[in-house]
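Below is the structure I would like to discuss, written out as structure tokens.
Shown here: the complex without one of its protein chains, the others still in place.
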Amino acid sequence: MKKESNFQLKFGKVIIAVILLIIIISVFYVPYDINLINGDEKLLSPSIRHILGTDNLGRDVFSRVIAGTRFTFIVSVLTVLFSSVIGTVLGMFSGYSHYIVDEIIMRIIDAISSFPGILLALVLVSVMNKQKYTIILALSVIFIPSFTRISRNETLKCRNEEYIRSAQVFGASKLRILFVHMLPNIMTSLMPSIVIGLSKSILAESSMSYLGLGIQPPYPSWGRMLFESQPYLFNAPWCALSPGLMIMITVIGFNYIGDGLSQKYVYNME
Amino acid sequence: SQNTASKSNNKVIIYGIQTEPNSLNPYKASTADGRKILFNVFEGLVKVDKDGSFKNAVSESHTVSDDGTTYSFNIRKNVKFHDGKKVTAEDVKYSLDTAISNKVKGFDIVKNVNVKDENVVEINLKRADANFIAYLTTAIVPKDYNNQAKKPIGTGPYKFKSFTPQESLVLEKNNDYWQSDGAKLQKVTFKLESDTNALLLDLQSGSVDAASVDNSTVSQLDKSQFNIYEEHSNAVQQLNLNNKFKPFDNVKVRQAISYAVDKNEIIKTVNSGKGTAVGTPIIPGLKKYYDDSLAYKYKKDVNKAKSLLKEAGYKNGFSFTITVPSNYKVHVDTAQVVVSQLKNIGIKAAIKQVDWPTWLSDVYTNKNYEATIVSFDSSVLAPNGFLGRYVTGASNNFLNYSNEKFDSVYQKATIDLDEKNRVKLYKDAQKILAEDAASVYIQDISNITVMKKQYSGFTSYPMYVFDAAAIK
Amino acid sequence: MKYLIRKILTLITTLFVVSLLCFGAFSVVPGDPASLILGTEASPERIAVLREQLGLNKPLFSQYKDWVVNLFSGNCGQSIKYNMPVKNIIRGRLPVTLILSLMVIIIIILVAIPIGVYVAKKKDSLAGKFVNAITMINLSVPNFFLGIMFIWFFGMLLKFFTPGGYISYADNFLNFLKFMLFPAIAIAIPHIATVVKFLKSSILNEMKKEYVRTAYSKGNTKNSVLYSHVLKNSLISVVTVLGMIIAEIFSGSIIMEQVYGIPGIGRLLISSITARDFPVVETLVIYIAFVVVIINTIVDIVLQFINPQVSIK
Amino acid sequence: MSKSNLLLSVRNVSNFYKERSKGIFSKGGKTRVLDDVSFEVCKGEVFGIVGESGCGKSTLSKAILNLINFTGEITIDGISVRDKKKDIRKDIQIIFQDPKSALNPMKRIGWIMEEPLRVHKIGNDNSRKKEVIDMLNLVGLDESFYNRYPHELSGGQQQRICIGAALMLKPKLLIADEAISALDVSIAAQIINLLNDLNKKKGISILFISHDLNVVTYFCDKIAVMNNGRIVEINDAENIYKNPSQPYTKELFSLMI
Partner (left out) sequence: MSENLLCVQNLTLSIENDENSYNVVNDVSFKINKGEIVGLVGESGCGKSTTALAVADLLPEHVKIVNGSIRFKDKNILSLSDDDARKIKGKEISMIFQQPLTALNPTVKIGRQISETLKLHCDKNKKEIKEITISLMRKVGLKSPEKVYNLYPFELSGGMRQRVMIAMAVICHPNLIIADEPTTALDLSIQKQVIKMLKDFRNEYNMSILFISHDLSIIKNICDRIMVMYCGEIVECGRSDEIFNNPMHEYTKALISCIPTFENRGKHLCGLKGNVPHRYDNTTKCVFASRCQCAGDICKSNSPNIISVSESHYYRCLKKGGDSKNE
């Protein structure tokens, strides 16, 4: 079991490391300007000039995919950051607080999670005055419930642990118990969900792009590229292939890390 | 598939359509696709012809008084509504009164409508309007029938059969049509698609026989299966600048932008060359009034654009946001090209996609925007439909454009009954707009209709319609 | 009984919060249904007339109140866009989406559980690893893309179904099911992967527990330990996961209805939002939340059957 | 027993657990867990409480720590444990049964032991570290443990850390709730020795809760026997061992193997 988790973890880490490397490189160098439009070079198939071909506006797909890494990551990392921070805090308060507070928080969380995510995104995106990254906000709200639930469960488990009891005994304040004593422990079981959240948010961004809610053009996120290339899927498959593959690889990478982490966690606990 | 199985006498067609009609009531239908469908169900006193002129439909003939304020129509005797009742002058009066009370465009100048006798209707105007005949394409409906929204009844070659929201709208051949060779196809099904991509997939898989499609879409279709018809879309795509917004209140800035935007590149890149560059808000299809000479008034000239910017005091450029309705791929793509072209003269433009209702309310109604790219068409084939929104204080002047000279020229053109004069005045108006670079006029995007090879008879109009009756 | 009362109270509060959220959302989004209906050529006077007719001049809160009153009287108000009772619009579509979702759930259960058991049993064999890898890949494809690939592969290449050739369930139920099969599979696949993953790790976890050793000590074979002892316990966590997936299935079907042109409530929801058709959206959202809550309750009850420690009394 | 010598006094303490009501309208019942419990612990005394599982021993310790609601009065050094203003928290500390779960798995030993000082804002970083190292020595461990994690320690070492952490605030009373039940015999012996030393050398009073009669009679000066939330007998260890007066006590002691 341990062997396998190590392998998964390593494999995932290698993938993500390579992708982070791509991000760093793309900040300094891409073969073509990602927004360089060229009407004479529309939908060219891969060649030496354009290794991954060009899209419907004649932009270099390779450059866009490379640079898209950055945009995709900004969305997914910030989404998970916001939602996990808010979700965790809510969940911890809910789990550690009085019955009423718990009930109120959980009803709202229930409502959010039984609210169609797409509607939520649509509303938030139109209200927030759609900017390049408004989607982050929308996705964050959609992602909050799952983090809240996990952290609430963990808090419930944790609050009966004796080390929390002993912190109460020597007089630590509620906030200190929550954030200094409990949080690190909750984090260990949240970590896998956070990593898997990264991959889920990449997929969610691409679904949102499908409805025109993702990152704003001309900036390429992989989801947006995939969506934009949809009409040319059969005649110019290279447009869709590379962002699609990147999504797949990255998501697999994150999933492997997440699985590896959760197994490691289980293993450590034994 | 079985749907398209054709026996010559009961041939059917499935036409893919991307937006739902918002209403089946002809006085309320306002979406382009809605009008496209209802064109086959309703007819007015007159009807648009292929060349943009108006031919008599429900009316047999008409006369206009010399001062242009009285129109007299003779109703055709063999016209029947779809429910079998004969069309009478009362019905016509009722229809026109309904148009007035519904505040249908152009009817604000109607003083009254009188039934002269069984077959003659007289319309009196408050003042002359050279374009008035164009408004009379408005539908003639049976008197006191108030179920139009659910089961529309008109006089057209096809009658309404059923409408299932988001699935289909079905029309059936009207066997009582006044023209014997009215409709050829037995049934026309308008399939309501969820979006462009779904339409493309349906065309590719063959479950849809015909559709009007994007340029980007048509390149993906198997040319051996489809006939492809290219025509004017009869809408002008323009980069509209909010003339009150800070740098755009300066005519030099607007001109600079006009010089920076390369129409040909946009046409080539976004539309695969299928579009006509224009320099005025009027569509080329309105041949009489359209001023062809303005198309390249602002030919791409980066240096000139830069020096204009410098003169205006924006040597280092500035930044602004282009708001685009996200449901129009063409406009989104165009915006991307425009952004890259403006970059050449140091202007940083960002794109903000909004959904259509937001666009309507934020941009169009509340004029709360900096720039936007959209196409405007007109429900009536008259220059006022295109130029009216530049008039100072007009409710639809979301451009915040104001020029007294233009206002007076426009006013004069509207009431001038002398055709030659009128044409000249309208052309002058266009010149003023072009000189002021009120908006950046880009192109009349070609409208492309594809139809399976087994069908023929496609007719193009200078309006956005689908004439199912002509299809064989 | 107490359980029932509690559940009903939770249901009502949840639905109430959901409807308030929806109302709040509508009170802030820009867009006016009347000018949408009339388009760009409408004069302000004409819009004003229509607003009056549609009752849009009333403050949104009183529209909400009207809607609530209408909800209790059973017809859920009048659609602004289609100008007919919301009830009538939804009636035809609800079954479509429900059947689709049901198919998805059935597919998930039928496919994921055997695969999960298989993978857990053969975790070290080549076949097991292969299935594992496939699972991972399935988890990583954007939903809409999978749907499109299905259309291309099964629809256009293999001609198993006609893309866009939706057949109403009222016309021909079997053909309807046949058509729905592919979008259902497309929605189900990532969830199958999730469930397989969960079931596998849950079985492996259970296998480590002491009662398994007890079962072996009684002389059970490997299979009888797996099927009569471990599986039921592993399913507990899977059922919980299933419960969480339900809401996602709805989201998935919204997109897939769009891709496949299925006239279900997902598509209706999107178009009604685009039309700012408040009564329809509010009703749909309540419907969806209702179904989600109900299914979660069913999951609770199922859980209680397989896990005696969860008591609903 | 002179008054000045009195450390802990528990008077007429009762406690009820509300059964958590499930429905909004239903009322939860009440279970009586402590029933009129009274006893006193003197300074420097080792006071044992024995009783079967579930008789309320842990609940009593929670009441003394003011972690749960109770009726009656508990004072330490004359101050009620309910008194929020007084730094009563410092005077009573507890060691739990399971040393593993009583140590935060994510924190290093040094951090864990310093935490009570930090919470009460005693000393600065350096002085705290010094105190912790002194304490480590006191409980028989060396400096090298400062930077280790709990899971790297054996059960006996973990329990020593727990004791050390509990002593950081220099409490007057140490409650050991089944503190050695989870440990191996030889390790348990080490811990008992340690507690014995602390009691003898530092004069810390210990409330020793256990169900193991052998240990209690070995270790405690006075023993209270609990049954069903009541104290049935309190006596010196010797008296209780040699001639228990109550029938329940007799029965209990007859079980000693």
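Chains here go by letter, A, B, C and D, matching the order in which they are written, and residues are numbered from 1 within each.
In the analysis below, a contact is a pair of C-beta atoms (placed from the backbone, for glycine too) under 8 Å apart; a residue touches a chain by one contact, two chains touch by 3 or more.
Keep in mind that this is a model prediction, so the values were computed, not measured.
Trainee: Of the residues C:F130, C:F173, C:Y211 or C:Y227, which one touches the chain left out of the display?
Mentor: That would be C:Y211, which touches the missing chain.
Trainee: Spell out the interface residues on chain D facing the chain that's missing from view.
Mentor: With respect to the unshown chain, the touching residues of chain D are 52-53, 154-157, 184-190, 192-193, 196, 211-215, 217-219, 237-238, 241, 252, 255-257.
Trainee: State which residues belonging to chain C touch the missing partner chain.
Mentor: Counting over the whole complex, chain C touches the hidden chain at residues 209-211, 213-221, 229, 232-233, 236, 306-309.
By definition in this document, only the chains that are shown with their structure count from here on.
Trainee: Using C-alpha centres only, name the chain that sits farthest from chain A.
Mentor: Using the mean of the C-alpha atoms as each chain's centre, the farthest one from chain A is D.
Trainee: Could you put a whole-Å number on the gap between the CA centroids of chain A and chain D?
Mentor: 47
Trainee: Centroid of chain B to centroid of chain C, CA atoms only: how many Å?
Mentor: Inter-chain centre distance comes to 40 Å.
Trainee: Residues of chain C that contact two or more other chains, please.
Mentor: 29-31, 148, 258, 270
Trainee: Taking each residue of chain A in turn, which ones touch at least two of the other chains?
Mentor: 122, 126, 230, 234
Trainee: In their shared complex, at which residues does chain C touch chain A?
Mentor: Against chain A, the touching part of chain C is residues 10, 13-14, 17-18, 21-22, 25-26, 28-31, 136-137, 139-145, 148, 152, 197, 201, 204-205, 244, 247, 250-251, 254-255, 258, 269-270, 273, 281, 285, 288-289, 292-293.
Trainee: Going by the contact rule at the top, pick out the chain A residues touching chain B in the complex.
Mentor: 35-40, 42-43, 56-58, 122, 126, 129-132, 212, 216-218, 230-232, 234-235
Trainee: Considering only the defined contacts, which chain D positions touch chain A in the complex?
Mentor: Of all residues in chain D, those touching chain A are 65, 67, 87, 89-90, 92-94, 96-98, 101-107, 112, 115-116, 119-120, 151, 162, 165-166, 168-169.
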